[in-house]
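These notes are about the structure you will find just below.
Of the protein chains in this complex, all but one are displayed in their positions.
Here the chain labels run A and B in written order, and each chain numbers its own residues starting at 1.
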Amino acid sequence: KPEPRGRIHLDYAFHDEDNVEMADGHRLRRARLGVSGSIDDDWSYQSEIDFAENGVGFRDAYLRYNGLDNGAITIGNFKVPFGMDELTSSNHLAFIERSLPTSFAQSRRVGVGYSTGGDNFGFSTMLFGQGVGTNNDRVAEGADEGFGFGARFYGTPIRTGDNVLHLGAALTTEDTASSEDETARFRARPESRVTGIRLVDTGTIENVDRINRFGLEAGYQAGPLTLQGEYLSVNADRQSGFSSYDFDGYYAQASYVFGSQRNYRGGAFRNPEPGSWEMALRFSSINLDDADILGGEEDNVTLGLNYYAAPNVRFMWNYISVDSERAGVSEDPNIFLFRTQVSF
Amino acid sequence: KPEPRGRIHLDYAFHDEDNVEMADGHRLRRARLGVSGSIDDDWSYQSEIDFAENGVGFRDAYLRYNGLDNGAITIGNFKVPFGMDELTSSNHLAFIERSLPTSFAQSRRVGVGYSTGGDNFGFSTMLFGQGVGTNNDRVAEGADEGFGFGARFYGTPIRTGDNVLHLGAALTTEDTASSEDETARFRARPESRVTGIRLVDTGTIENVDRINRFGLEAGYQAGPLTLQGEYLSVNADRQSGFSSYDFDGYYAQASYVFGSQRNYRGGAFRNPEPGSWEMALRFSSINLDDADILGGEEDNVTLGLNYYAAPNVRFMWNYISVDSERAGVSEDPNIFLFRTQVSF
Partner (left out) sequence: KPEPRGRIHLDYAFHDEDNVEMADGHRLRRARLGVSGSIDDDWSYQSEIDFAENGVGFRDAYLRYNGLDNGAITIGNFKVPFGMDELTSSNHLAFIERSLPTSFAQSRRVGVGYSTGGDNFGFSTMLFGQGVGTNNDRVAEGADEGFGFGARFYGTPIRTGDNVLHLGAALTTEDTASSEDETARFRARPESRVTGIRLVDTGTIENVDRINRFGLEAGYQAGPLTLQGEYLSVNADRQSGFSSYDFDGYYAQASYVFGSQRNYRGGAFRNPEPGSWEMALRFSSINLDDADILGGEEDNVTLGLNYYAAPNVRFMWNYISVDSERAGVSEDPNIFLFRTQVSF
């Protein structure tokens, strides 16, 4: 029987602007409705759409086969296995938005995946194309869909009582869509989605044959203290006669929970118990400059405070200090971000 | 557990036109799907979207805290507490559309509200900004969100057996969005949404600093007979050097139920029992002329007949006689409106 599910994430941002004007106010950041269910012991499905700010964007929409002795096969629109921050549900992130370099991740694509795991490891792989909603554009351009492949492995060399050490790596490689103008673009919002402004942006890069991504991830938990960090890089492999570009970034974050602790599960840290408070600190960095591409560099420091008011209800406050420079122009706003979150 | 909910309101209109051509036919007036549920005794939520005519528009989307000794706090997108007609659910209105002056109400906005009440009174207040779906526009303009404040109080000096006297008042004041061109616009449809035509319309008023609204409401029930009326006014307070504008309107309506009676609850009258028939008569008036603004005047008389076929199923017939004049031009169509309604 299909069970309804969804989430509401409502953000408010106020900006201590530098030069660029940033609109203060609200953004209904996520407003998802969907269903999930099981057909029988072997088959399950999920279909969820985000209607935030009155748009329509598919999130997970898949059919899953759990009948293998070892692992599951998933067909549909779901996340490419790349990036610990990306693969952590937005309901469970320690900060309001994901880190700057997580903008390199593909997020969800249409394809088929296989995932397996045990007490001390997890492995996921996916053959993917583009995301839902790209069909009409491709058809208009007469472009064949570009396909790609990705895999992520993680292990937990330490997992004793309240102590967890998580180490992982992931890589993906994909063809750009086979249209005549094969392009790539990398850019990041300042860890706030209210303004919509991106301070770093490579612009459209032409003649890109293939995009390769590589990521390293590490996490450590000692009871109420959780540490997490990633290094993520992307390579735009261009057609013969054009030089390739490389961009990268990293982040390191710590959170401390008062009253309970985060829970490690499925290769990610999940929220602590209701009634808890959490303090969090993150440094994140992205570099979109390479050769003649002046996409800019940005370093953010975020201070966070979370209150877990009830099961699946939390309130989050983030102070983000932005330090960016693009083509010699510096832009250093401060952002005060507040989120109300409920999931169901 | 989230429970699905929604409604279908399907309208047909046929027009005895005056000069302006009005398209006869259907309109899927409301087609909502959503969920509501409780997290625990203290926290509840709702998320509902209207997909009428294949659009996407958020309606109630909120998280509510009921854990106070006295009252509830709501965060999200919900109705500003202004206007008895506006605050009556569209499932429970005695007429197919709300009255002309109810077009002054803000309806739903994103914000935080507090509401409380007892056997003989109710009080709601809300700090609000703009509605869901405005973020992208504001960001494109680089405009900060304009905030406002509203409050409504009502009491029932008489509430004995089948007799209820309801008296209430509400006011709201809001900043227009802090963009360079701060504007306001007031207009009304002829109590039918099938044509989409508005016979009265102030057009865009520039240099508006603040919008103030004021409303008085009264209701009286003696068993099967229900009377209801409101006076609603709006003031566009303009920047220094520009004169302000005032517009207002009112309506008075009566309904008589054969077989049962309307039910007064939460400051509004709700539908009678299934199997009942209801006759209703309304006079409504709006005046959008002030100084150099020639928005027009409109007086409508509506005769209504409702059949309550089953729980949450009803059929409605409205005959609307429109008498409007704008900038010296008179436009007096008659509208025959029919609705099929189911809610769940």
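Assume contacts are C-beta pairs under 8 Å (C-beta built on N, C-alpha and C of every residue); 3 or more make two chains touch, one makes a residue touch a chain.
Just so we're clear, the structure is a prediction, and the values are computed from it rather than from any experiment.
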Option touching the unshown chain, where A:Ile39, A:Leu68, A:Leu305 or A:Val329 are the choices: A:Ile39
Among A:Ile49, A:Met84 or A:Ile211, residue touching the chain not depicted: A:Ile49
Candidates A:Ser89, A:Asn135 or A:Thr204 - the one touching the absent chain: A:Asn135
Given B:Leu33, B:Leu127 or B:Ala169, the one touching the chain that is not displayed: B:Leu33
Interface with the unshown chain - residue positions in chain B: 3-6, 8, 10, 21-28, 31, 33, 51, 53-56, 194-197, 309-313, 340, 342, 344
In chain A, positions touching the absent partner: 1-4, 33-35, 37, 39-40, 42-43, 45, 47, 49, 56-58, 61-63, 75-77, 110, 129-130, 132-133, 135-136, 138-145
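To be clear about the criterion, only the chains that are shown with their structure count from here on.
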Interchain centroid distance [CA atoms averaged], chain A/chain B, Å: 40
